[in-house]
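What you see is the complex with one protein chain gone and the rest in place.
We just call them A and B in the order they show up, numbering each chain from 1.
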Amino acid sequence: MITLTHYLVLSVILFSIGLVGVMRRKNLLMLFFSTEILLNSVNIGFVAVSHYYGDLSGQLFAFFIIAVAASEIAVGLGLLVLWYKKTGSINLDSLQMMKG
Amino acid sequence: MDYILSLIIFFPLVAGILGFLVSQNSIRIYGISVAFIEFMLTIILWIGFNGNTDGFQFVEHVTVISHFGMNYHLGVDGISLFLVILSTFMTMIALIGLNIKKDVKNLIISVLLLEMTMVGVFLSLDVILFYLFWEFSLIPMLYIIGAWGSDKRIYAAIKFFLYTFAGSILMLVGILYMGYLYHATAGVWSFSIPDWQLLILPFNTQLWLFGAFFLAFAIKVPMFPFHTWLPYAHGQAPTIGSVILASVLLKMGTYGMVRFLLPLFPDATIYFVIPIAIIAVIMVIYAAMIAYAQEDMKQVIAYSSISHMGIIILGIFAINAEGVTGSIFFMISHGIVSGALFMLVGCIYDRRHTKKISEFGGLAISMPTFATIYGVMLMASVGLPLTIGFVGEFLSLIGFYKVSWILTLLAGTGIILGAIYMLSLYKRSFFGEITNEKNRNLKDLNGRELAALIPLVVLVLVLGIYPKPLLEPIDFSVKKMIVLMEKKAVTQEAKEFIVKVNSIEGGL
Partner (left out) sequence: MEQYLYIALFAPLVGSLVAALFAQSSKNIFTGIFTSTLIFISFVSSIILLYYVNANTIVNVEMMDWISAGNLSISFGFVVDQVSVIMMVTVTLVSTVVHVYSIGYMEHDESFNRFFSYLSAFVFSMMILVMSDNFLGLFIGWEGVGLCSWLLIGFWYKKTSASWAANEAFIMNRIADLGMLMGIFLIYWNIGSLQYDIVFASIVNLDIKIVSWIGIFLFIGAMGKSAQFPLHTWLADAMEGPTPVSALIHAATMVTAGVYLIVRAGEIYTLIPNVGMFIASLGAFVAVFAASMALVNRDLKRIIAYSTLSQLGYMFVAAGLGAYWIALFHLMTHAFFKSLLFLGAGNVMHAMNNELDIKKMGGLYKAMRPTAILMGIASVALAGIYPLAGFFSKDKILEVAFNDGSYILWAALFVGAGLTAFYSFRLIMLVFFGDKVHEKFGIVPHEAKPFVIYALTPLALLAIVAGFFEHSFYEFTTQLLADYKFTLDHSVVINLIFATSAIALSGIIFAVYKYIRGGFSEKIENWRIYKLLLNQYYIPKLYEVCIIKPFATLSRFAWLNIDNKIVDASVDMIAKTICSSGEKAREMQSGNLSSMLRWMVVGIIVLLVLAIFYRPMV
């Protein structure tokens, strides 16, 4: 029997993976992947809890998040491609123009 | 006479701003004239002042932020009157003695702005206004030290600014809390000192508020152990900065104590009398000893200021008419005497470009007039009777004697130690044969310097022989304040203390 706990554990595992990715990865593209994993782990949580309580607003919220993630990726990838064309690198450490 | 206080505050501001239009050549005359007119205005204020009236006079009240009770509220009483006159007088004297060529225009404008803030501090009856002037006074001084000082001027200026600023932040918190308490009790907002003086606070609240206000004043005075900014500021400031700093800015701290601590928090004040007196005694002895060890003439006088401020604080915390009146008089006399001493050091610095005592020796031979005036000021500084220095010192000590004879005895060693460092300074720099050839052909004081110094010498002697015109109005206001304190005190001990220290009867 797969209970709510299983879903939530999965969500936490995915979130941890995404978090580690965000912290460790230096490639901007990989960073996007990690954020996607983070968002989707949250989605799983939302949907699971929503199903458990029989309240649809959680699932509704998951759709919102998917939409936001898609648009974010669209804008983000565009910028990334431009950046790559300009500098030839998408390494995070080269992005230090705001160093204080 | 209705708007004379506003006139006194804002005349230097307007004149200072207009000063930008004046050409570099005539700015000195311009500055002196402005300061002279300002001084005359305060003399007119004194003439119009009625020494036998209760409360504040020439009160001006303009509502500014009525919702929070923050108003433009001015007034003067016997306690503040002579400090105002001292500020304008010393500014004038300092400008007459000014001997700086570099950017003199900006300097004079800074000094005029500083004059506005000093006068504003003493005349404000609204605490927010007081706080504005209090903080604003730091800025011109920061410029004066930072732009016209000696080698380490930036360090000294920033230390001065940050140190005093840090102290007053806590006072701001205290002010806001006090305003809140007033609102909680009276139902309306008010930041006016006369209103606050009627507010009776519970003992514990008084302790906290006393602490917040006291710290700000203690740093300004400066009390041991918060005094270390002073030697740097004096050591680096140009002569005019030192004169104003020593003669007026330090008095803002002691004025604040008389104006705020005593009437607003009588019980807390009396609770802290002995600890504060112990610090004051440490200050007197410790600063006098350090003054003795100094190698720089100006530092000797800087530390002697700290030592004398200790006796002023002792007089304030005597909580009797003799002590408080004496300490206010001592503020004025110390203003005149230390101002004069700093100017005298400035005179020799202009000639030799050094302040090291070991560079001098035998100056009495080459500069007899200088030595004479220095001698007069030195005797006033050590508190010789019939000079201005004696009256305040004597009254402060006699007042505190009623509180504690042993602390008075210890503080009294200040008059011995004062003689030691001052006379040894005088001996090392003025007596003996001329050892350094550079001192052989020094010119004696010139007309400009004499014009600045002779009024001070006259005042030192005249007010030493006849201090009554000053003492009477001060004494009147102080007696009123002590009656108020006794009425307001919430604890029985405080009431008994006030009665005890104000009555003549037996006991050591």
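The definition used in the following text is that a contact is a pair of C-beta atoms (placed from the backbone, for glycine too) under 8 Å apart; a residue touches a chain by one contact, two chains touch by 3 or more.
Just so you know, these numbers come straight off a predicted model, no measurement behind them.
> Give me the visible chains that the unshown chain touches, in label order.
A, B
> In the complete assembly, which of B:F136, B:W208 or B:F431 touches the absent chain?
Going through B:F136, B:W208 or B:F431 one by one, B:F431 is the residue touching the chain not shown.
> So which of B:L129, B:I244, B:M297 or B:L397 would be touching the chain we can't see?
Here the residue in touch with the unshown chain is B:L397.
> Can you say which of B:Y255, B:Y286 or B:F497 touches the chain missing from this structure?
Reading the full complex, the residue touching the unseen chain is B:Y286.
> Check the options B:D54, B:D103 or B:E472 and report the residue that touches the missing chain.
B:E472
> If you put the missing chain back, which residues of subunit B would it touch?
159, 162-163, 224-225, 227-229, 286, 289-290, 292-294, 320-322, 325-326, 329, 362, 364-365, 368-369, 372, 379, 382, 384-386, 390-391, 394-395, 397-399, 401-402, 405, 408-409, 412-413, 415-416, 419-420, 423-424, 427, 430-433, 465-468, 471-472, 474-475, 479, 502, 504-508
> So that we can see where the missing chain sits, which residues of subunit A does it touch?
19, 22-23, 25-26, 31, 92-93, 95-100
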